[in-house]
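Removed from the display is one protein chain of the complex; every other protein chain stays in position.
Chains here go by letter, A, B and C, matching the order in which they are written, and residues are numbered from 1 within each.
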Amino acid sequence: MTPAPAVAVRIGARALTRRYGALVANDAIDLSVAPGTIHSIVGGNGAGKSTLMRILQGVDFPDAGTVVLNDEPVRLSGPADAFARGVGMVHQEFMLAPPLSLLENLILAREPVGAAGLIDWRKAEEEAGNLAALAGAAIDWRLKAADAPIHVRQILEILRLLYRGADVLILDEPTAVLAPAQIVELLKLMGKLRDEGRTILFISHKLDEVMKCSDAITVMRAGRVVARTTASDTNVDALARAMVGDHAPALLIESRERPSGTPLFSARALAARDPLGFERLGPVDLDIRAGEIVGVAAVGGNGQDELVACAAGILAPAAGSIRLGGEDLAGASTARFRAAGVGYVSADRAHEGLCLTASLADNFIAGRERDTAFSRLGFLRPANIRAAAARGLAGLSVRYGSVDDPASSLSGGNQQRLAIARELSRAPRLLVVSQPTRGVDIAGTAFIHNLIADFRDRGGAVLLVSESLDELLALSDRILCLFNGRISGELSRSEAGVETVGRLMLGRRAAA
Amino acid sequence: MIDAFLHAAIVMTTPILLAAIGGLVNRIGGIVNIGLESMMLGGALIAVMVSAQTGSAGLAILAALVTGAVLGLLMSLVITRLSANEIIVGLGFSVATAGLVRFFLKSVYGVSGTYNPAGVAMLPPIDIPALHAAPVLGAIVSGQDALTWLAWALVPATAFALRRTRWGLRLRATGAAEATVRAVGLAPLTIRDASTVFAGALAGLAGAHLSIGVVGLFNEGISGGRGFIALAAFYFGRSSPWRTALGALLFGGFDAAQIRLQGHWIPAELLQALPYAIVIAVLTGLGLADRRAERSGRMG
Amino acid sequence: MMRALRPRVADGLGAAAPFVFALAIGAVVLFAAGFEPLSVYRLMIEEGFGGERRIAATLTASTPLLLTGLAAAIAFRSGVFNVGAEGCFYLGGLTAAVIGFSAPSWPSALVLGAGLGAAALIGGLWLLGPGLLRARLGVDEVVTTLMLNFIAVGITSWLVNGPLLARGSANSATPAIALNATLPRLLPPTTLHLGFAISLALVIAYGVWGRFTVGGFRSRLVGTNPRFARAVGIEPERVLVATMVVSGAVGGLAGAIHALGLVHRFVGGFSPGYGFTGIAIALLARNSALGVIVASILFGALSSAGASIQLFSNVPIEIVQILQGAVMVFATAKLGRLWRRAG
Partner (left out) sequence: AEKPVALIIAQGGLGDQSYNDLAYSGFKKALAQDKLEGKAVESKDVVAQAADILRRASDAGFGLVVDLEYSHGDPLAAVAKDYPDTDYVILNQVKPGANVASILFQEQEGSYLAGALATLVAKDASIKGMSGKPVIGVIGGTKSVGIDKFIVGYIEGARAVDPNVEVKVAYSNNFGDPALGLQMAKAMFDGGANVVYQVAGGTGLGVIQAAKDAGKFAIGVDTDQDGVAPGAVLTSMIKRTDVAVETVMKDYAGHAFPGGKTVTLGLAQNGVGLSPMSHTKDKIPAATLAKVDDLKTKILSGEIKVWNAVDQGYPPFFK
């Protein structure tokens, strides 16, 4: 690969500023990343990390200041220019064409062409094979990206950078969607690439990962760089303090003894397919009692999404029964599930959890517009609606302009608070929660955890799915592990630990 | 009788197929092209003008291709660069182009609607002596013009290009995931524009086929709604050139059949509405099949 | 209540931009053909709005557009791309005309009610199929409704040439409707009729519905984010089918009002594409009630003035078509980008 050039700063920024309207997303950022290092960027939601990375990759452009490459200030004309200079990025959102095969996704934009300008598939496969070997991953290259497991998609995006010959890899929250074992693999791969001389910019909210892999760490807050340090000079607590400023939140949820009595929610022989028609879940049996949080641990694509969708009444099961408080909900509409007392916090905040273009008030009462409080004779009662929303948001310490502003005006963490608050305000009996704190910063995470625990303490039942084992272990009274759509093990709070859960998630037996 | 029917079916299919292949490629790139009709009309007019001026059918075809391509580019730029809704832009293009064509004919040639100059060089039919006498095949392949051959050659060529060339790959990626294509350093909007230019060029050729391949004159009604029929054909075809060709053939064949069936069973007005009903029926059938496949599931 | 109709200044400017662009393009075409664009436009404004009779002619021309624009707006608002109002217009017009000439002895209110109601019913039923196909099987409604237009035109022209043809008529036309079935004129001798007031009222009612009712709230959520709507317990499929039916009913009603208020029978060439113009109007209006009203009146003026300016100048009628097409082309374009790019 490219020999480490004799420069001090392989990639960086000098007094770089980017504004979105009145908001200063990057405020005079200085950044210096030495060649052949892993440099982590940490910061709360909306700190400006992704914005900075997008500018370094030429996808976005600074209003002032410059990008620095090999000690020289440069003006990138676009992502193609960045690639040409050896800089590639894995975005926070997946950047894959779903209907294309993994191989097609890999070679896109740098296709090997043979005679008559046709794509040389043999050569493509050969290079793909080499890359997979380098990453130590077994990849079925003919699989459509849409059908590939999440961790494979994540790896593919990194391999694509290597395929394009990038020696600077910008990885924006690559671990957010991975299971613990996969995270370990990824960090190992990153170390290997660094040792080969590549430079890696790494973003994560999981500070222990950051501590484990980084050579250098830059902390951002509200668009500015607030600290520069190295892993050996700091610790998780210090980093967290730097990120959030003064008020570091307390993080302690009390566990509960397993409540007795008949289950509130009970599923029998439940099975479901994903939108492509593949069997993903089941058959599984599942009971949840009032006053209990049941956590579900699984590596992406092992049926947890389908379980959530079935429990929330979004997806009709392929087989099996669902009962809530004795009421049979087989084949019922989402509306009936909700009428029966199911609340749902979606993992997909932007498309399912909220309507980003609608106002805060409308988001807050959506689904309850027929309630007499909010409408009379089919006519809405706007004053009541806005008052209810203002009351609801007041208890969440959400900062907002007006309840008439669109939900998109809130930061990601605050959007999530709004979504959860709406569901809790309906006083459900069962709350189905998926990835409640994905991409939420430390303060927001603590707040949301408290909301969920409060609900449980008031006698609510909770089905919690999360990719974060820490979250599951912190909140759950009981943890189920799913593997290949079936329950591979069940652990009480006291039995559960990262090791045991991790093993069960991968379909191995729990240690005795 | 059957020979004549088959021959006519192929002739009637050609303009629909050309436009539908263009529309298909355009759609794969992410734009549903409702303006094919206007590009056909432009191509048909220019073909007659150039053919009468120069006496060369080849030049006329080239001019029609360029005209369609330019109209396609203009339409595409409004859609891609100004983020306009493709449906309304396409409808607007059809309305405005029809008006412009009439306006142009009135102010330049002083004629309304029809332009029928002397000396229009027609596209010559290509006879294949060896096949001429062959029963069914002879009727299908012999005596068709170059654009018909081109249209059918484009079916496998398009299928092949979509799978096997880098342009095909990039086009498919652009239609499926614009942000991804941008992130890997390509220009999705330009790729999309190129696909509209391609669609426009083929629609221009379709117009030329009508005006100098079939009749040798221009009339403002010459496109006869075939742009919309092509739309139905490529919707029918989803993303497959072969299925799109089948759709085009269905309409072309129906056109050839209905002029032979008129007055026999049902009133002409209803007979002429039949292909539209068939499109709905076929889409319903496909929808049901999808639903059934989804119900029964796949092994994963 | 007026809040629903109050325009925002920026929205207003945004909606005016396509017209400005279209006028500029029209000016180039006119100039190239040797006309004086400004005096042509002045003449058009005079013919569109100069005096009570011209205004009445413009409002008459805008009447069918108000309703086809409304039909489109209702659908688009819920995320359904219904392009089938044209077919409903034909069917509704024929239905109302038949009722209008068949019951000359009924009381006027009854026959008008029956004509308008039946037309709305037919229009609604006509689009029930595409609604169900989209909701149940995911069949693209753009294609099905487009195809249904051709079918509706085929069916009506068969009926009007055969069973419903007026004896002694030299073209495809039903008998004239009876006097009791005509919608009264508002401003004789102009052709402005009660249908305009009904249409205007319906568009205003739509504005109120969209902003102040539970149904409008649900339709907005389904239109902007169907997954969210489903997650909070609104069934997008139900809203979608209901929307399609209501949209079709409005399209049918538009045809009925056109038949009973203006043409007084059903004839071949009953609609010159009102359904498609309605699509442009709804998009231009960004589905707002006020926008639909303003755009309908502008398109109405274009149509009425386009015809009558020919009495006073030699400008070819095609300029109207060019202007209308150009407005459609730029209707949804983000024209601000031109400046940002240049600047």
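One rule holds in what follows: a residue touches a chain if its C-beta (ideal position, glycine included) is under 8 Å from a C-beta of that chain, and two chains touch if they have at least 3 such contacts.
As the structure is a prediction and not an experimental result, all values here were calculated from the model.
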item: Chains still shown that are in contact with the chain withheld from the display; value: B, C
item: Options C:Ser102, C:Ser169 or C:Thr224, residue touching the unrepresented chain; value: C:Ser169
item: Hidden partner chain, touching residue among B:Asn219, B:Ser239 or B:Thr284; value: B:Asn219
item: Among C:Thr60, C:Ser199 or C:Asn287, residue touching the chain not depicted; value: C:Thr60
item: Among C:Leu23, C:Ala103, C:Leu186 or C:Ala307, residue touching the chain not depicted; value: C:Ala307
item: Contacts of subunit C with the absent chain, listed as residue ranges; value: 53, 57, 60-61, 64, 157-158, 161, 165, 167-173, 176, 189-191, 258, 262-265, 267-270, 272-273, 303-304, 306-308, 310-312, 314, 317, 320-321
item: Interface with the undisplayed chain - residues on subunit B; value: 1, 4-5, 8, 11-12, 15, 102, 105, 111-114, 116, 210, 214-217, 219-222, 224, 255-256, 259-260, 262-263, 267-269, 272
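Everything below uses one rule, namely that only the chains that are shown with their structure count from here on.
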item: Touch-based graph of the chains, sorted into line, ring, star, complete or other; value: complete
item: Interface with the most contact pairs, given as the two chains involved; value: B-C
item: Mean-CA-position distance for subunit C and subunit A (Å); value: 46
item: Separation of mean Cα positions, subunit C and subunit B [Å, integer]; value: 29
item: For subunit C, residues that touch 2 or more chains besides their own; value: none
item: Set of subunit A residues in contact with two or more other chains; value: none
item: Of all residues in subunit B, those that touch subunit C in their complex; value: 32, 75, 78, 81-85, 87-89, 91-100, 102-103, 106-107, 228, 231-232, 235, 267, 269-270, 272-273, 276-277, 279-280, 283-284, 286-288, 290-291
item: For the subunit C and subunit A complex, residues of the former touching the latter; value: 212-215, 217-218, 220-221, 224-225, 227-235
item: List of subunit B residues in touch with subunit A within their complex; value: 164-166, 169-170, 172-173, 176-177, 179-186, 293-294, 296-300
